[in-house]
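I'd like to ask you about the structure that follows.
The other protein chains are all here in position, but one chain of the complex has been omitted.
Moving on to chain A:
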Amino acid sequence: MPAPTAVTEVAESPPPELVTPHRPKTVSRRQARLRSTLTLFLMGLPALVLLFVFSYVPMVGVVLAFKDYRPARGVFGSAWAGLENFKFLFSSGDAWHITFNTVFMNALIIAANLLVSLTLALLLNEVRDRSPRLAKVYQSAVFLPFVFSWVVVSYFVLAFLDADHGLVNHALTGVGMQPIDWYSRSGFWPLILTIVAVWKGVGFWVIAYLAAIIAINPEYYEAASMDGAGRWQQMRRITLPMLVPLIIINLLLSVSHIFHADFGLFFQVTRNSTLLYPTTDVIDTYVYRSLTSLGDVGMSAAAGLYQAFVGFVLVVLANWLVRRRDPQKALF
(Lines give C-alpha, C1' and ligand atoms only; values in the text may rest on other atoms or scores of the structure.)
Protein backbone atom coordinates (compact mmCIF):
# COMPACT_ATOMS: atom_id res chain seq x y z
CA MET A 1 0.00 0.00 0.00
CA PRO A 2 1.37 3.45 -0.87
CA ALA A 3 1.47 6.00 1.89
CA PRO A 4 -1.97 7.62 2.07
CA THR A 5 -0.37 10.76 3.44
CA ALA A 6 0.40 11.72 -0.14
CA VAL A 7 -3.22 12.83 -0.55
CA THR A 8 -3.04 15.55 2.05
CA GLU A 9 0.28 16.82 0.77
CA VAL A 10 -1.13 17.44 -2.68
CA ALA A 11 -4.32 18.96 -1.35
CA GLU A 12 -2.49 21.35 0.95
CA SER A 13 -0.19 22.80 -1.66
CA PRO A 14 -1.91 23.04 -5.04
CA PRO A 15 0.23 24.46 -7.82
CA PRO A 16 -0.45 28.23 -7.80
CA GLU A 17 -1.45 28.47 -11.46
CA LEU A 18 -4.34 26.07 -10.88
CA VAL A 19 -6.02 28.22 -8.22
CA THR A 20 -8.82 30.15 -9.87
CA PRO A 21 -9.94 32.82 -7.42
CA HIS A 22 -12.54 34.40 -9.72
CA ARG A 23 -14.82 31.41 -9.87
CA PRO A 24 -17.36 31.01 -7.02
CA LYS A 25 -15.53 28.15 -5.41
CA THR A 26 -18.21 26.39 -3.35
CA VAL A 27 -20.79 26.07 -6.12
CA SER A 28 -18.32 24.76 -8.70
CA ARG A 29 -16.93 22.27 -6.22
CA ARG A 30 -20.33 20.96 -5.37
CA GLN A 31 -21.20 20.75 -9.05
CA ALA A 32 -17.98 18.99 -9.84
CA ARG A 33 -18.59 16.59 -7.03
CA LEU A 34 -22.13 15.86 -8.18
CA ARG A 35 -20.95 15.34 -11.70
CA SER A 36 -18.19 13.03 -10.56
CA THR A 37 -20.62 10.99 -8.46
CA LEU A 38 -22.97 10.71 -11.40
CA THR A 39 -20.15 9.64 -13.73
CA LEU A 40 -18.98 7.05 -11.22
CA PHE A 41 -22.49 5.68 -10.87
CA LEU A 42 -22.93 5.41 -14.63
CA MET A 43 -19.54 3.73 -14.97
CA GLY A 44 -20.52 1.06 -12.50
CA LEU A 45 -24.05 0.70 -13.84
CA PRO A 46 -23.54 -2.00 -16.54
CA ALA A 47 -21.93 -4.37 -14.05
CA LEU A 48 -24.47 -3.51 -11.35
CA VAL A 49 -27.35 -4.26 -13.73
CA LEU A 50 -25.77 -7.57 -14.79
CA LEU A 51 -25.35 -8.57 -11.16
CA PHE A 52 -28.95 -7.62 -10.54
CA VAL A 53 -30.23 -9.69 -13.45
CA PHE A 54 -28.06 -12.78 -12.97
CA SER A 55 -27.61 -12.83 -9.19
CA TYR A 56 -30.34 -10.87 -7.44
CA VAL A 57 -33.34 -11.77 -9.57
CA PRO A 58 -32.64 -15.51 -9.10
CA MET A 59 -32.48 -14.86 -5.36
CA VAL A 60 -36.10 -13.71 -5.51
CA GLY A 61 -36.77 -16.80 -7.59
CA VAL A 62 -36.18 -19.04 -4.58
CA VAL A 63 -39.92 -18.61 -3.90
CA LEU A 64 -40.22 -21.35 -6.52
CA ALA A 65 -39.37 -23.78 -3.74
CA PHE A 66 -42.72 -22.93 -2.16
CA LYS A 67 -44.72 -22.97 -5.38
CA ASP A 68 -46.49 -25.51 -7.50
CA TYR A 69 -44.84 -24.13 -10.63
CA ARG A 70 -46.77 -24.09 -13.89
CA PRO A 71 -44.89 -22.51 -16.82
CA ALA A 72 -48.06 -21.06 -18.28
CA ARG A 73 -48.83 -19.17 -15.09
CA GLY A 74 -45.34 -17.88 -14.43
CA VAL A 75 -43.45 -17.81 -11.16
CA PHE A 76 -45.78 -15.50 -9.27
CA GLY A 77 -49.00 -16.74 -10.87
CA SER A 78 -48.43 -20.34 -9.81
CA ALA A 79 -50.21 -21.59 -6.73
CA TRP A 80 -48.46 -21.71 -3.39
CA ALA A 81 -47.51 -25.20 -2.30
CA GLY A 82 -46.42 -24.43 1.23
CA LEU A 83 -43.77 -26.87 2.32
CA GLU A 84 -44.98 -29.67 0.04
CA ASN A 85 -41.83 -29.59 -2.10
CA PHE A 86 -39.62 -29.89 0.96
CA LYS A 87 -41.77 -32.65 2.41
CA PHE A 88 -41.47 -34.58 -0.82
CA LEU A 89 -37.73 -34.06 -0.97
CA PHE A 90 -37.03 -35.09 2.61
CA SER A 91 -39.51 -37.94 2.84
CA SER A 92 -38.11 -39.68 -0.24
CA GLY A 93 -34.79 -40.23 1.52
CA ASP A 94 -33.02 -38.57 -1.41
CA ALA A 95 -32.17 -35.51 0.67
CA TRP A 96 -30.21 -37.50 3.22
CA HIS A 97 -28.48 -39.55 0.55
CA ILE A 98 -27.31 -36.64 -1.59
CA THR A 99 -26.35 -34.58 1.46
CA PHE A 100 -24.21 -37.43 2.72
CA ASN A 101 -22.52 -37.91 -0.65
CA THR A 102 -21.87 -34.18 -1.04
CA VAL A 103 -20.38 -33.72 2.42
CA PHE A 104 -18.49 -37.02 2.45
CA MET A 105 -16.90 -36.53 -0.98
CA ASN A 106 -16.02 -32.91 -0.28
CA ALA A 107 -14.43 -33.91 3.04
CA LEU A 108 -12.36 -36.58 1.30
CA ILE A 109 -11.25 -34.12 -1.37
CA ILE A 110 -10.43 -31.36 1.13
CA ALA A 111 -8.31 -33.74 3.23
CA ALA A 112 -6.51 -35.26 0.23
CA ASN A 113 -5.89 -31.85 -1.31
CA LEU A 114 -4.39 -30.56 1.92
CA LEU A 115 -2.14 -33.57 2.39
CA VAL A 116 -0.86 -33.67 -1.19
CA SER A 117 -0.48 -29.92 -1.66
CA LEU A 118 1.45 -29.47 1.59
CA THR A 119 3.74 -32.39 0.77
CA LEU A 120 4.44 -31.11 -2.73
CA ALA A 121 4.97 -27.53 -1.57
CA LEU A 122 7.45 -28.67 1.10
CA LEU A 123 9.30 -30.87 -1.40
CA LEU A 124 9.43 -28.06 -3.96
CA ASN A 125 10.78 -25.76 -1.28
CA GLU A 126 13.60 -28.21 -0.57
CA VAL A 127 14.79 -28.32 -4.19
CA ARG A 128 14.02 -24.80 -5.39
CA ASP A 129 17.22 -23.04 -4.25
CA ARG A 130 19.65 -25.51 -5.88
CA SER A 131 17.61 -26.41 -8.96
CA PRO A 132 15.21 -23.55 -9.69
CA ARG A 133 14.65 -24.68 -13.29
CA LEU A 134 13.65 -28.22 -12.35
CA ALA A 135 11.44 -26.89 -9.56
CA LYS A 136 9.67 -24.74 -12.15
CA VAL A 137 9.16 -27.78 -14.40
CA TYR A 138 7.70 -29.82 -11.53
CA GLN A 139 5.41 -26.98 -10.54
CA SER A 140 4.21 -26.46 -14.13
CA ALA A 141 3.46 -30.15 -14.56
CA VAL A 142 1.45 -30.27 -11.36
CA PHE A 143 -0.43 -27.10 -12.30
CA LEU A 144 -1.19 -28.13 -15.90
CA PRO A 145 -4.49 -29.96 -15.21
CA PHE A 146 -5.89 -26.71 -13.78
CA VAL A 147 -6.46 -25.42 -17.34
CA PHE A 148 -8.49 -28.40 -18.57
CA SER A 149 -12.27 -28.37 -18.58
CA TRP A 150 -14.14 -31.18 -16.88
CA VAL A 151 -15.27 -32.49 -20.27
CA VAL A 152 -11.66 -32.89 -21.33
CA VAL A 153 -10.88 -34.54 -18.00
CA SER A 154 -13.68 -37.02 -18.64
CA TYR A 155 -11.83 -38.04 -21.85
CA PHE A 156 -8.64 -38.56 -19.86
CA VAL A 157 -10.41 -40.68 -17.28
CA LEU A 158 -12.14 -42.70 -19.97
CA ALA A 159 -8.77 -43.50 -21.55
CA PHE A 160 -7.82 -45.13 -18.26
CA LEU A 161 -11.13 -46.71 -17.27
CA ASP A 162 -12.88 -47.62 -20.52
CA ALA A 163 -14.14 -51.17 -20.13
CA ASP A 164 -12.75 -52.52 -23.42
CA HIS A 165 -9.86 -50.23 -24.33
CA GLY A 166 -8.89 -48.61 -21.05
CA LEU A 167 -5.32 -48.70 -19.86
CA VAL A 168 -6.24 -50.06 -16.44
CA ASN A 169 -8.28 -53.01 -17.71
CA HIS A 170 -5.57 -53.91 -20.19
CA ALA A 171 -3.05 -53.89 -17.38
CA LEU A 172 -5.39 -56.05 -15.27
CA THR A 173 -5.90 -58.63 -17.99
CA GLY A 174 -2.19 -58.45 -18.74
CA VAL A 175 -1.42 -59.83 -15.28
CA GLY A 176 -4.21 -62.38 -15.55
CA MET A 177 -6.89 -60.55 -13.58
CA GLN A 178 -10.52 -59.99 -14.53
CA PRO A 179 -11.30 -56.65 -16.19
CA ILE A 180 -13.61 -54.38 -14.22
CA ASP A 181 -16.58 -52.51 -15.60
CA TRP A 182 -15.59 -49.28 -13.86
CA TYR A 183 -18.55 -47.18 -14.90
CA SER A 184 -20.99 -49.53 -13.21
CA ARG A 185 -19.19 -50.24 -9.93
CA SER A 186 -20.04 -47.41 -7.59
CA GLY A 187 -17.81 -48.64 -4.75
CA PHE A 188 -14.62 -47.50 -6.48
CA TRP A 189 -15.76 -43.98 -7.23
CA PRO A 190 -15.14 -42.13 -3.98
CA LEU A 191 -11.48 -43.05 -4.47
CA ILE A 192 -11.44 -42.37 -8.23
CA LEU A 193 -13.13 -39.00 -7.88
CA THR A 194 -10.80 -37.99 -5.06
CA ILE A 195 -7.77 -38.83 -7.19
CA VAL A 196 -9.17 -36.94 -10.17
CA ALA A 197 -10.13 -33.92 -8.04
CA VAL A 198 -6.67 -33.77 -6.46
CA TRP A 199 -4.98 -34.24 -9.81
CA LYS A 200 -6.93 -31.35 -11.30
CA GLY A 201 -6.98 -28.96 -8.37
CA VAL A 202 -3.90 -29.52 -6.24
CA GLY A 203 -1.58 -27.37 -8.39
CA PHE A 204 -3.52 -24.32 -7.26
CA TRP A 205 -2.92 -25.09 -3.59
CA VAL A 206 0.72 -26.04 -4.14
CA ILE A 207 1.36 -22.57 -5.54
CA ALA A 208 -0.54 -20.93 -2.71
CA TYR A 209 1.40 -22.81 -0.02
CA LEU A 210 4.74 -22.43 -1.78
CA ALA A 211 4.18 -18.67 -1.96
CA ALA A 212 3.50 -18.66 1.78
CA ILE A 213 6.67 -20.66 2.47
CA ILE A 214 8.79 -18.32 0.35
CA ALA A 215 7.39 -15.39 2.31
CA ILE A 216 8.72 -16.77 5.61
CA ASN A 217 11.52 -14.62 6.95
CA PRO A 218 14.84 -16.33 5.99
CA GLU A 219 16.41 -15.17 9.26
CA TYR A 220 14.52 -17.89 11.12
CA TYR A 221 16.25 -20.52 9.00
CA GLU A 222 19.65 -18.86 9.34
CA ALA A 223 19.32 -18.76 13.10
CA ALA A 224 18.10 -22.37 13.18
CA SER A 225 20.96 -23.71 11.06
CA MET A 226 23.44 -21.79 13.19
CA ASP A 227 21.98 -23.63 16.17
CA GLY A 228 22.59 -26.85 14.29
CA ALA A 229 19.06 -27.65 13.15
CA GLY A 230 18.95 -29.92 10.11
CA ARG A 231 16.56 -29.54 7.18
CA TRP A 232 14.04 -31.96 8.63
CA GLN A 233 13.98 -30.08 11.91
CA GLN A 234 13.70 -26.73 10.15
CA MET A 235 10.73 -28.04 8.21
CA ARG A 236 9.03 -29.33 11.33
CA ARG A 237 9.86 -26.48 13.69
CA ILE A 238 9.71 -23.47 11.39
CA THR A 239 7.97 -24.05 8.06
CA LEU A 240 5.00 -26.09 9.25
CA PRO A 241 4.20 -23.94 12.33
CA MET A 242 4.43 -20.82 10.18
CA LEU A 243 1.92 -22.33 7.73
CA VAL A 244 -0.61 -23.36 10.35
CA PRO A 245 -2.61 -20.10 10.32
CA LEU A 246 -2.94 -20.24 6.53
CA ILE A 247 -3.88 -23.93 6.65
CA ILE A 248 -6.59 -23.27 9.21
CA ILE A 249 -8.02 -20.41 7.19
CA ASN A 250 -7.99 -22.43 3.96
CA LEU A 251 -9.66 -25.33 5.73
CA LEU A 252 -12.35 -23.07 7.14
CA LEU A 253 -13.03 -21.60 3.71
CA SER A 254 -13.13 -25.06 2.12
CA VAL A 255 -15.44 -26.38 4.80
CA SER A 256 -17.74 -23.41 4.28
CA HIS A 257 -18.25 -24.68 0.71
CA ILE A 258 -18.75 -28.27 1.74
CA PHE A 259 -22.42 -28.16 0.72
CA HIS A 260 -21.55 -27.23 -2.84
CA ALA A 261 -20.18 -30.00 -5.03
CA ASP A 262 -18.21 -29.39 -8.20
CA PHE A 263 -20.86 -30.26 -10.78
CA GLY A 264 -18.33 -31.01 -13.52
CA LEU A 265 -16.48 -33.55 -11.40
CA PHE A 266 -19.60 -35.50 -10.46
CA PHE A 267 -21.42 -35.15 -13.78
CA GLN A 268 -18.72 -35.31 -16.48
CA VAL A 269 -16.10 -37.55 -14.91
CA THR A 270 -18.66 -40.21 -13.96
CA ARG A 271 -20.18 -39.73 -17.42
CA ASN A 272 -23.45 -39.35 -15.54
CA SER A 273 -23.66 -43.11 -15.23
CA THR A 274 -26.85 -44.07 -13.41
CA LEU A 275 -25.22 -47.11 -11.83
CA LEU A 276 -22.78 -44.88 -9.97
CA TYR A 277 -25.44 -42.73 -8.27
CA PRO A 278 -25.22 -44.58 -4.93
CA THR A 279 -21.86 -42.91 -4.30
CA THR A 280 -21.67 -40.08 -6.82
CA ASP A 281 -25.08 -38.41 -6.77
CA VAL A 282 -24.60 -35.06 -5.03
CA ILE A 283 -26.95 -32.15 -4.40
CA ASP A 284 -25.88 -30.34 -7.56
CA THR A 285 -26.34 -33.32 -9.90
CA TYR A 286 -29.63 -34.14 -8.20
CA VAL A 287 -30.97 -30.62 -8.70
CA TYR A 288 -29.84 -30.65 -12.34
CA ARG A 289 -31.46 -34.00 -13.01
CA SER A 290 -34.71 -33.20 -11.24
CA LEU A 291 -34.95 -30.03 -13.27
CA THR A 292 -33.91 -31.25 -16.72
CA SER A 293 -35.04 -34.86 -16.90
CA LEU A 294 -37.88 -35.00 -14.42
CA GLY A 295 -39.01 -31.40 -14.95
CA ASP A 296 -39.86 -31.18 -11.26
CA VAL A 297 -39.24 -27.45 -10.81
CA GLY A 298 -40.69 -27.23 -7.32
CA MET A 299 -38.70 -30.04 -5.78
CA SER A 300 -35.41 -29.15 -7.46
CA ALA A 301 -35.90 -25.54 -6.34
CA ALA A 302 -36.48 -26.84 -2.81
CA ALA A 303 -33.26 -28.87 -2.93
CA GLY A 304 -31.41 -25.85 -4.33
CA LEU A 305 -32.73 -23.54 -1.62
CA TYR A 306 -31.84 -26.06 1.07
CA GLN A 307 -28.30 -26.13 -0.32
CA ALA A 308 -28.01 -22.35 -0.70
CA PHE A 309 -29.33 -21.71 2.80
CA VAL A 310 -27.08 -24.19 4.62
CA GLY A 311 -24.19 -23.03 2.44
CA PHE A 312 -24.85 -19.40 3.35
CA VAL A 313 -24.94 -20.19 7.08
CA LEU A 314 -21.66 -22.11 6.78
CA VAL A 315 -19.94 -19.28 4.89
CA VAL A 316 -21.02 -16.68 7.45
CA LEU A 317 -19.96 -18.95 10.29
CA ALA A 318 -16.58 -19.72 8.71
CA ASN A 319 -16.00 -16.06 8.01
CA TRP A 320 -16.73 -15.24 11.64
CA LEU A 321 -14.18 -17.83 12.76
CA VAL A 322 -11.58 -16.60 10.26
CA ARG A 323 -12.20 -13.03 11.36
CA ARG A 324 -11.45 -13.96 14.95
CA ARG A 325 -8.07 -15.41 13.94
CA ASP A 326 -7.00 -12.96 11.28
CA PRO A 327 -9.29 -10.08 10.23
CA GLN A 328 -7.12 -9.46 7.16
CA LYS A 329 -8.05 -12.83 5.69
CA ALA A 330 -11.78 -12.56 6.39
CA LEU A 331 -14.02 -12.09 3.39
CA PHE A 332 -16.15 -9.42 5.08
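The rule is simple: a residue touches a chain if its C-beta (ideal position, glycine included) is under 8 Å from a C-beta of that chain, and two chains touch if they have at least 3 such contacts; residues count from 1.
Following the convention adopted for this analysis, contacts and distances are computed from a predicted model.
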**Request:** Assign the chain not included in the display its UniProt protein name, restricting the answer to "Assimilatory nitrite reductase (NAD(P)H) large subunit", "ABC transporter permease", "Transglutaminase-like enzyme, putative cysteine protease" or "Cation acetate symporter".
**Result:** "ABC transporter permease"
**Fill in**
Missing-chain contact, candidates A:S92, A:S131 or A:N217, resolves to A:S131
**Request:** Can you work out which residue in A:V147, A:V175 or A:V244 touches the chain that's missing from view?
**Result:** A:V147
**Request:** With the full complex in mind, choose from A:L118, A:L265, A:V282 or A:A301 the residue touching the hidden chain.
**Result:** A:A301
**Asked** What chain A residues would touch the chain not displayed?
**Response** 1-2, 4, 6-7, 9-11, 14-15, 18, 33, 35-37, 39-41, 43-44, 46-48, 50-51, 53-62, 64, 69, 71, 74-75, 120, 123-124, 126-127, 130-131, 134-135, 137-138, 140-152, 154-160, 162, 164-167, 169-170, 199, 203-204, 207-208, 211, 231-232, 263-264, 268, 271-272, 284, 287-288, 291-292, 297, 300-301, 304-305, 307-308, 312, 315-316, 327-332
